[in-house]
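Encoded as structure tokens, the structure appears first; notes follow it.
Every protein chain except one is present and positioned as in the full complex.
Chain naming follows the written order as A and B, and within any one chain the residues start at number 1.
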Amino acid sequence: MSLVRQDVESRVNLLRRFTRRPGRTAAEVTALVVAAVVAFPLYWMVLSAFKPAGEIRGEPRPWTLAPTLDSFRRVFGQQDFGRYFLNSVVVAVAVVIASAFIAFLAATAVTRFRFRLRTTLLIMFLVAQMVPVEALTIPLFFVMRDLGQLNTLWSLILPHIAFSLPFAIWMLRGFVKGVPEALEEAAYMDGASRARFLWQILFPLVLPGLVATSVFSFISAWNDFLFAKSFIISDISQSTLPMALLVFYKPDDPDWGGVMAASTVMTIPVLVFFVLVQRRLVSGLGGAVKD
Amino acid sequence: MVLGGLLAYPIYQLGLISVFHYTQAQVSGGEPTTFEGFGNYSALFSDGQFWEVLLATVVFAAACVVSTLAVGCALAVLLTRVRAVPRLALMLAALGAWATPAITGSTVWLFLFDADFGPVNRVLGLGDHSWTYGRFSAFLLVLLEVVWCSFPFVMVTVYAGIRAVPAEVLEAAALDGASQWRIWRSVLAPMLRPILVVVTIQSVIWDFKVFTQIYVMTGGGGIAGQNLVLNVYAYQKAFASSQYSLGAAIGVVMLLILLAVTLVYLRLLRRQGEEL
Partner (left out) sequence: MKLSVRMVAVAAVLATAACAPQTSGNSSSDKDEKTGTLRVWLFQEVNNRPKEQVVDSVLADFEKEHEGTEVTVEYIPVETRAQRIKAAFNDPKSAPDLIEYGNTDTAGYVKDGGLADVTADFGAWGEAKDTDPTARQSVTVGGKIYGVPYFVGVRALYYRTDVFEELGLDVPKTQEELISTAKEIRAARPELYGLAVGGAYTYGAMPFIWAHGGELATGKGGSYAAAIDSVAARKGIEAYTSLFGDDNCPAAKCAAMTGNDTITAFAAGKAAMAIGGDFSHAAVEAGKVKGRYAVVPLPGLKAGSIAPAFAGGNNLGVLKSTTHRTLAVDLMKRLASKEAQGELFEAMGFLPTFSDVREQVAAKEAFVKPFVATLAADTKFVPASPAWAQIDAGQVLPTMFQEVVSGKKDVDAAAADAAKKMNDAFGSVG
């Protein structure tokens, strides 16, 4: 283990030095300005959610004198809203955990073991993403029907895992490759088993990558409209949050306040999820080796 | 295996559907399914609009990919150089942009740039200039939104990659007193290549298939269809009216184009002596 610790320590020191260079103030100001620009549309979304109905598309004032919770009331007042929320959480969490787990093992396999057609396999993983999703919903619909999973959350979880895996595997492969082979040998010399190496050494080292892929799979599962409206047909109690947003997109007479409020409500859990996992992203290696 | 099947089987079906006459009436059994051979493909290729749209899609997607990657990578490097507070601020803003449903993000951007009710024109003093009327400016507006909602993916991924770069490497570069750009160019970029490759391929795939942003922001393809891209075209021609076979044919064409782009890209990388 000593080798690992040494590596980590020198790395932490280095990062400290790397970041304590002249020009940091300029960098920080830039970061804050960019953050403000990027956040402005979000601010506008939240602002519109609080504006009274007639003001959303009126004078473009960046504030409102009559903030109202009406739009949020219309969002939360929907039949079964709590249920939708819970379903979305279940789907997203299941997808994140399953795809992270599978992707980690698969990435290790394709990196550490060489076999023929490896690249072909990796490309094949991506193929499903290359066609318009609408084109796949009909075949997937029949698969789900034949599996008897229509109208259940499985009909959302399974396709989402399948669709988020390719990226997760590709991504983690890069991380697994980045771990020096010497480390693996050192671990085995220390008497670690393969499973122990995998979970106690490799896993923490690729954690930043896992966090990045988790954010990816969380967001894509969380924000999905198409599968949710194609596979959850007759059992509204299995619907997910985006369906509560679509209610406000009425042809001819959209309710923008409701749209903005529902989107705000949908965005917050993603930010919470990110705040929970971002420490791992930032200090992935710092906290990597604990024992 | 199950998951593999979940991806492979639909693709197989897709190919199958594309050579039949297959609409909702066939799916629900109202009419028999008939074999059409390459009829759907020849209908597609003989449509002059298809080629025009294809060209626009390629150029637009390329611009989106390049901009997204440039912004994402630059900000990832920036993140490594700042302390916790600005870093968290930028990350949260970016995550918010990423997490906002595309349909809402597009709507908000449209509101911001609205000719009558948008704050952007007010601030820039542009009066009632319309951003969506000109073909180029409408594409530019959509491009900005696409970059806004997809750079966070690149930024977070590349940032995670940088954090995983072995210490000695950065140390050596820092000791040499290399500039930020040089460190990126000759140290980080090669180390991050596997990640950059996948991020690039993913971005190509997404931006080639961009739908919601164009559909919402240009009102389904812009003035007289000037801002159509392939996925919106597929939707209007096929999916909206349940002509699945034509849609599947477009899907297969997109698949082949993207596959070709990916293979060429990987081949080029390999020729440079880079192993994947």
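Quick note on the criterion: a contact is a pair of C-beta atoms (placed from the backbone, for glycine too) under 8 Å apart; a residue touches a chain by one contact, two chains touch by 3 or more.
Remember, it's a predicted structure, so these values are computed and weren't measured experimentally.
K.L.:
Going by the touch rule at the top, give the shown chains the omitted chain contacts.
P.N.:
Computed over the complete complex, the missing chain touches A, B.
K.L.:
Identify the residue among A:Met243, A:Met260 or A:Leu281 that touches the chain left out of the display.
P.N.:
Here the residue in touch with the unshown chain is A:Met243.
K.L.:
Under the stated touch rule, tell me which residues of chain A contact the chain that is not displayed.
P.N.:
52-54, 57-59, 74, 77-79, 137, 139, 141-142, 145, 150-151, 226, 229-231, 233-236, 243, 246-255, 258
K.L.:
In the complete complex, which positions of chain B touch the hidden chain?
P.N.:
Residues of chain B in touch with the missing chain: 13, 15-17, 19-20, 22, 24-31, 33, 35, 37-38, 115-117, 128-130, 132-133, 218-225, 235-237, 240-243, 256, 259-260, 263.
Assume only the chains that are shown with their structure count from here on.
K.L.:
At what distance in angstrom does the C-alpha mean of chain B lie from that of chain A?
P.N.:
Taking the mean C-alpha position of each chain, the two centres sit 17 Å apart.
K.L.:
Which stretch or stretches of chain A touch chain B in the complex?
P.N.:
Per the touch definition, chain A meets chain B at residues 7-8, 10-15, 17-19, 21, 23-24, 27-28, 30-32, 34-36, 38-42, 44-45, 48, 56-60, 62, 102, 119, 122-132, 134-136, 138-140, 142-143, 158-159, 161-163, 165, 167, 170-171, 173-175, 177-178, 180, 205-206, 208-209, 211-212, 215-216, 219, 222-223, 225, 242, 245, 249, 256, 259-260, 263, 266-267, 270-271, 274-275, 278, 281-282, 284-285.
K.L.:
List the residues on chain B that touch chain A in their complex, please.
P.N.:
Touching chain A from chain B are residues 2-3, 6-11, 13-14, 17, 27, 75, 78-84, 86-105, 107-109, 111-112, 114, 117-119, 122, 148, 153, 156-157, 159-161, 163-168, 170-171, 174, 191-195, 197-198, 201-202, 205, 209, 211, 231, 234-235, 239, 244, 247-248, 250-252, 254-255, 258-259, 262-263, 266, 276.
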